[in-house]
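The other protein chains are all here in position, but one chain of the complex has been omitted.
Presenting subunit A:
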Amino acid sequence: MNLSEHDISLQKLFDTNRAFIEKDAAAGVNLARVKAAEAFAVQGIPSSKVEAYKYTNLQPWFKSGFEQAYGLNGYSADDLKTFECNVHEMESHTIFTVNGKFVEGSSGHALPEGVVAGSFLELSQKYPEIIEKYYGRQAKVETDGFIALNTMFAMDGLFIYVPKNKVVEKPIQIVNVLTGPSDLMVNQRNLIVVEENAQVRVLFCDHTLSMSRFLVNTVTEGFVAESGMLDFYNLQNQHNGTVQVGGYYFDQEAKSQLNANYFTLHTGITRNNIFSRLGGEHAENHISGLYVIDKNQHVDNFSFIEHAVPDCESNELFKGVMDDASTGAFTGRILVAPDAQRTNAYQSNNNLLLTDSAKMNSRPQLEIYADDVKCSHGATVGQLDENAMFYLRARGISKEEANILLMYAFAYEVIEKIKVPSLKEQIRQLVEKRFRGELDKCDSCVVCGQLGTNLIKAN
C-alpha cells in the first residue's frame, strides 16, 4: 500500500520526536515502537476503502498539523482545583489525565494492598514483567494503523493492575480531560490487568474543557484471567470538534466475566473499536453501547467478538438515538472458531431515527466455523411509535415530554446494564438531560465530579 501524504507527515513527526518520546519510557514499551513503526509503514491510517472503516473516513483528520500532546498544553495541575466537587473523589479512586497524561497526585490512595492504578509511564517501568507479558498482545500493531500509530507515540495513560484474588469494591474512575489553547493529537495508552479471581470496576469519562480541536487515538488493553471480573464503562461527553478513535482490546480466560458499556452522549466523530477474545472455556461477556447524537455528529461502533474456545457466551446490545443529520454505523463481527462448540452469541443493534436526514448503517458479520452454536443477531432502524405517542398525549402529556419519555424508553435497556446503582442513576439523569437538549449547552461537563460524590455516598 502507498502511504498518503498525511501518513508520511506522521512518520516524520515520529522520527523527529522519537528520542524525546522514548526518553522516560519503559524498555518494553520502546521495543514495541519498532514493530509499530514498521506496521504503520505498511498500513498507514486506514481510509474508507479499508472494509472495516467503510463508514468512517478518518484519513483526512490524522496528520501532523495537529500538535502532539507531550505535555499538559498550558494546563497546570493547579487548574484541576476548578473541579470543585472532585476533592471528594480524591478520597475515592479517582484519577485524572489531562491530554492523555496522568496527573500527579490524583491516584486513588484507598486501593486494596497490591492493587495499583496510576500512570502508565511510571508503572510500566515498575512492572516490566507485566509489560512483557501483556503489552501489545491483544492490540496487535499489524492489524490496524491506529494501533500502530498509538504504539509508536504511546507515552502515558492509565495502568491498572489487580493481583490475584483482590476485589476492588469502589469503581476506579478515570477522568480524561482534553484542554488547552492549541489543537492537539492525543495518543493515550491504557493497560488493565485483572488476575485470577480478582475483580474491578473501571469508569473512563472522556471530556473536553476547551474549544480547541482534539484528535484522540486511544488504545486500551484489558486482560481478565481465570474467574476474574472486569466491569468497564466509558462515558463520552466531548465537544463537536473532537475526533476520537477509541480502541478497546480485551482478552478473557476461563470463567471470566467482562462487562463493557459505552455511552456516547456528545462527540464530533467517534469510532470505537471494541475487540474481545473469549480465550478460556465458560468465559462470558456483555458488551453494550448507547449513542445519542445530533447535528453532524457521527458514531461508528465496530465490534469483533472472537469465540476461540468452546462453551463461551457473548452478548451485544447497541442502541442509538439519532437526530438532525447525524450519522452512525455499527458492525458486529462474530467469529466462532472451528472447535468452539456450544457457543452462545447474541447481538442486536437498534436505532431510533428522529429525522429523515439521520442515517444509520448496521451490519452483522458472522463467521461461524463450529456446528453446535446458538447465534442470533438483529438490526432495526425505526421511528418513534406513533400509537404510543398518541396514547401519552391523550393523557395530557405534551408532545415534547412524550418524545423524551419514548426516547428514554428506547434507551433504558442499555442503561439497565449498568451494575453500579449510583452510576446507573447518574447516567440515567445524563441521558435524560441529553434528550432534553440540556447537555450540549456546556462544552465541558462537571458530570464526573457529581458522579464521584454520589459514588462515595452509595458506598
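We take it that contacts are C-beta pairs under 8 Å (C-beta built on N, C-alpha and C of every residue); 3 or more make two chains touch, one makes a residue touch a chain; residues count from 1.
By definition in this document, contacts and distances are computed from a predicted model.
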item: Candidate names "Iron-sulfur cluster assembly ATPase protein SufC", "Dihydroorotate dehydrogenase", "ABC-2 family transporter protein" or "PadR family transcriptional regulator"; UniProt protein name, chain not shown; value: "Iron-sulfur cluster assembly ATPase protein SufC"
item: Residue touching the undisplayed chain, where the options are A:27, A:110, A:167 or A:409; value: A:409
item: Hidden-chain contact residue, picked from the options A:182, A:357 or A:398; value: A:398
item: Absent-chain interface as seen on subunit A, which is shown; value: 385-388, 390-399, 401, 405-406, 408-413
